[in-house]
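For this depiction, one protein chain was excluded, whereas all remaining protein chains were kept in their positions.
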Amino acid sequence: MIRNAEDVRRWLMNSATCLVIVYLVLPLIVLIPISFTSGNTLTFPTPGWSLRWYSEVFSDERWINAFWNSVVIAVSSTFIASVFGILAAIGLTWGKIPGRNLIFTLAATPLIVPVVIVGVASFSFYASLELVGNRISIILTHAALSVPIVLTTISASLRGFDRTLLRASASLGAGYWRTFYKVLLPMISPGVMTGALIAFIISFDEIVVASFLSIGSQRTLPRLIFSGVRESLNPAIASVAMLLIVFSAFVLALVVWQHSRRVRLSNR
Amino acid sequence: MNDGIDVKSMHDRGRTPSQWKYVLCIAPMAVFLIVTFFWPVARFLFKSVDNSDLVSNLPRTVIALADWKHTDGIPGEDVFAALVQDLADAHANGKDGIVAQKINQRVVGTRYLVIKTARIAAKGGFAKEALRENVLKRFSKWGNIELWSAIANDLKPLTEFYLLMSVDLQKNPDGHYESVPEEQAIFLQVFGRTVWISIVVTLICIVLALPVAHAIVAARPNVARVLITLILFPLWTSLLVRTIIWMILLQGNGPINSTLQLLGVINKPLNLIYTRFSLYVAMIQVLLPMMIFSIVAVMRRIPVNLMKAALSLGSPWLWAWWRVQLPLIMPGIFTGSAIVFVFALGYYITPALIGGPREQMISSFIAFYTNKTLNWGLASSLSIQLLFLLVLVWLIMLMSRFVFLKRTEK
Amino acid sequence: MKLARVLLTMVFVVCFSAQFFPAAAGEQVTVVGWGGNWNKAYEKGVWKPYMKQTGVKIIQEEWMGEVAKIRAQVQAGNIIYDMVSVEAPGAEIGCAEGLFVKLPRSVTGDPDKYHPETIHECGVASDTWADVMVYNADFIKGKIPKSWADFWDVKKFPGKRQLYGQAQFTFENALLADGVPVSEVYKVLRSPGGVDRVFKVLDRIRPHVIWWNQTTQAMQNLASGEVVMSDGFNARITHEIEAEKKNYVILWEAGYFYGTDLWVVVNGAPNMKVALDLLTWFSEPKNQAGFSNNFAYGTGRVEAINYVSETKRAQLPTAPQNIKYGAPYDIEYWVENKEALEKRFKTWLSK
Partner (left out) sequence: MTTDKTETSCETVDTHVSFKGVGKSFDGKAWAVRDLDLQITRGEFLTLLGPSGSGKTTTLMMLAGFETPTAGEISIDSRRIDRTPANRRGIGLVFQDYALFPHMTVAENLAFPLQARKYPRAEIEKHVKHILDMVQLSNMESRRPDQLSGGQQQRVALARALIFEPKLVLMDEPLGALDKKLREQMQFELKHTHDRLGVTFIYVTHDQTEALTMSDRVAVFNEGVIQQVSTPDGVYERPETSFVANFIGENNCITGTVVGSERQQEITIKLESGKILKATPRNVDTNPGIKALVTVRPERAVIDADPGEYPNGLKATIVEIVYVGDHIRIVLDSREISGFVVKISNESKMINVQKGQDVRIGWRIKDCLVFDITEQAHLSVNEIGLGSN
């Protein structure tokens, strides 16, 4: 009797879970056939199969430019956020700083404040500095948006770091920099990498700030997609979306790999 | 960790200096965030009360209108002289457009009046004698007492005009606050709509996340890992891409409609997109993973035996869940809700692409006033509303943490 | 000291990334249009011939009409755009603020040779678009709608309608439906009670309307038969008819309003001379027609229509056979009232 009720409940719960997972994942999968359509419209089932929309994307200078633009912006902002993030995480995790929690909370606000506000505010700020229409403004703003993530992941890995190793390194004659590069950085690198990858994705996907701050040749990939979508939904957009998903999957795989590496290191 | 002395770093050469090093470590990030984030945002929020565009371009008028009250009737010669002189200067500096815009925001339909007056004033087109009469003859609108009181009411360095407007209030000529006419009262409604959409999204996320979280925690490690990766994957996919996918899926001749038609469930495509429904579908897909992970994080810390214990004590499953499991995962639900709610509040791209005109939230209005009508004061005031909501959520979080802590202490 | 090294590295990297900017070389000019097919048509019909003729390099950009960005560029003295296609109200506001160069007669030619409202002291029309009434002939058979009054008549033509979810366009269309002739629409709007009348007319049709806010959305609802009638931008509808073989019918004779986007030259543009030269060249009717031959939007110069092919001509809002039913949007009216009326309209919409 109880056995049965238990089974029914489990069955219900599992099917609910399956439905939710399907809801989360299926849309991404449905995109695959659509992006290979030979037709002119985003209809399903597709009239035929072809690579024409992919070749259109790859041969269109605008998409390529926007892609590289996004990469440059994402890499630069990630680098800046990581450098500041590592330093600040060290200070906040190891130092006895009064108001530590307050600093953490304040450093998290760029992630919480609606992007529209950040976009408008940065736009008005950089306009006064002659920096609108310049990659630097987007890079700096994206870096500010990424700092909370980087700070959190690096602080987490610093908390798991055994500081005796720093003493060991010093006792073996290593100076500050050698200790930093050879001991600390390799040990917390999974955390740094995870944070950096998330920061990269944040910047790479970011559209609101980019649309406020980018002008003309500084157009990022999401910005280009956005203006494309407003005009018409054509299969080229689906192809770009597909490429972005593949890209994200790749980055996610990197993160999962980094994570398993961190688990391995901490299980020594 | 021996003898508790490891709290000191390898470079500890005494107490105070080492702490300074840590402060130095934090300083670059602090300075960076202040310069690239806090200062720009503060500067932008200041625009909600900043009135310098009006005041600094009408210096003489400010003085001349200092003692004027709307009961005094149309101002006299000196005010007109001051105004004409100010507008002439503004035109020469290229500021008449901004002055006209600001005045038009207060009294609709006066933009060209100001610009044209400024143009003529700059050319010396008004005779010096009987200036007031001269101006009034050419532009009878300057004889409008409402216009004058609207200007005079707001000739101060800091104005509450935009803040009032953003909560559907205005100042009447006597200087009292009153509601704007009903047909203009939109912002509180948008505010309510934004909150409502966020609440609905949060609640649905909770309902959908609970079974998934249970399944993940109950599953074998390998299965759990697969589930987590499956949930992580959409989270890692561009928000824009996911919105576009929903646009494709939900459109009239999109996959969902064609499949349903193929199956003969419907004979005419359903109107799925550009509705509240499509907005919820797209937003929840984006935000649900965060809720799931918040709940899973808490559930993992709950001993599995608690539910077994409750069941062994003879309680029905649902009751046991309600009394034992739910209170323990409440902190996770709370954190997840706060995250989902806060993110939902700021949504802009998804409503813009997938919602109809009635699905637009505060963010859309902020962008509209920033880009289209260049009314930054209002955009800033609306941002303040949004930030106010965020602070509120944050305070609730703090308080709830306090409550939960107390409960676990008992 | 060690921290300084990190900071220096950072500054270096940031500066390095700034080096990605392309350096200007030779005679060139940056023109900013509305993107997509619009840009393609300009490239094919106008920029290419000009480049061939003069050797000047034209760099095409696209934007979404945010005048605030130009203002920011001008205020900061950091101007990237030379020539921009701006919506007429934006041109008006920008001109008053001194963001745009006042164009001399030598560039624009005689203003009388333009359609009304397609020339401004700061700009000349880049394109003339219209918001027109359209129906899908696949779903309306037999009795055919002829006017905006028919659009409002849900008894005679059952089914959902579709209107643009903003005040401009919808207000004009409502007054047309209420029997106001195109030439009288703004007189009514400006008169006391004019706006109230609009809302009364809108109240009548409200339960039957789906509001669109993106062209994509409008076209999709029209294609699926979700709505039987709609308003929409004429070139977009023509594109659907030609490229997608849709059975849409544009009702020019129901009355329509046309709007103008204007080419303006940004004050302090780095290539101002080239831009002005390009505009001078563009103001020739023959050169203007190059755009209309590739896109169903009209031109500023009246004569330009003579250089447009027969089939294209019928699709333009400025074609003689169409323009007799149309009138331009009143820029002054919308510049002053847009913010307040949009707000009131959205309030009404939300109820």
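In order of appearance the chains are A, B and C, and numbering begins at 1 in each one.
Definition applied: contacts are C-beta pairs under 8 Å (C-beta built on N, C-alpha and C of every residue); 3 or more make two chains touch, one makes a residue touch a chain.
As the structure is a prediction and not an experimental result, all values here were calculated from the model.
Trainee: Of the listed residues A:71, A:174 or A:251, which contacts the missing chain in the full complex?
Mentor: Once the missing chain is taken into account, the touching residue is A:174.
Trainee: For the chain that's not shown, point to the residue among A:31, A:57 or A:183 touching it.
Mentor: Of the candidates A:31, A:57 or A:183, A:183 is in touch with the missing chain.
Trainee: Among A:71, A:106, A:165 or A:249, which residue is in touch with the absent chain?
Mentor: A:165
Trainee: Hey, which subunit A residues sit against the chain that's not shown?
Mentor: Interface residues of subunit A facing the absent chain: 162, 164-165, 167-175, 178-179, 182-183, 186-187, 265, 267-268.
Note that only the chains that are shown with their structure count from here on.
Trainee: What chains touch subunit B and also subunit C?
Mentor: Joint contacts, listed by label: A.
Trainee: Name the chain pair with more contacting C-beta pairs, choosing from A-C and A-B.
Mentor: Higher contact count goes to A-B.
Trainee: Taking each chain's centre as the mean of its CA atoms, which one is most distant from subunit B?
Mentor: C
Trainee: Taking each chain's centre as the mean position of its Cα atoms, how many Å separate subunit B from subunit C?
Mentor: Distance between chain centres, rounded to whole Å: 29 Å.
Trainee: What is the distance, in whole Å, between the centres of subunit A and subunit C, each centre taken as the mean of its C-alpha atoms?
Mentor: Centre-to-centre distance between subunit A and subunit C: 36 Å.
Trainee: Roughly how far is subunit A from subunit B, going centre to centre by Cα mean, in whole Å?
Mentor: It comes to 23 Å between the two C-alpha centres.
Trainee: Would you give the residues of subunit B that are in contact with at least 2 other chains, written as numbers and ranges?
Mentor: Residue numbers touching two or more other chains: 24-25, 28, 247, 251, 253, 353, 370.
Trainee: Two-or-more-chain contact residues of subunit A, please, as numbers and ranges.
Mentor: Within subunit A, residues 41, 80, 83, 87, 123-124, 176, 229-230, 233 contact more than one other chain.
Trainee: Would you mind writing out the residues of subunit A in touch with subunit B in their complex?
Mentor: Checking each residue of subunit A against subunit B gives 5-6, 9, 13-14, 16-17, 20-21, 23-25, 27-28, 30-31, 34, 41-45, 80, 83-85, 87-88, 90-92, 94-97, 103, 106-107, 109-110, 112-118, 120-126, 140-141, 143-144, 147, 151, 163-164, 166-167, 169-170, 176, 179, 201, 204-205, 207-208, 212, 222, 225-226, 229-230, 233, 237-238, 241, 244-245, 248-249, 251-252, 255-256.
Trainee: Enumerate the contact residues on subunit C facing subunit B in the complex.
Mentor: 3, 6-7, 64-68, 71, 93, 96-98, 165-166, 199, 210-214, 216-217, 220-221, 223-226, 332, 335-340, 342-344, 346-350
Trainee: What residues on subunit B touch subunit C, complex-wise?
Mentor: 24-25, 28, 94, 96-98, 100-101, 104-105, 108-112, 115, 182-186, 189-190, 193, 247, 251-253, 257, 268-269, 271, 273-274, 353, 356-358, 360, 368-375
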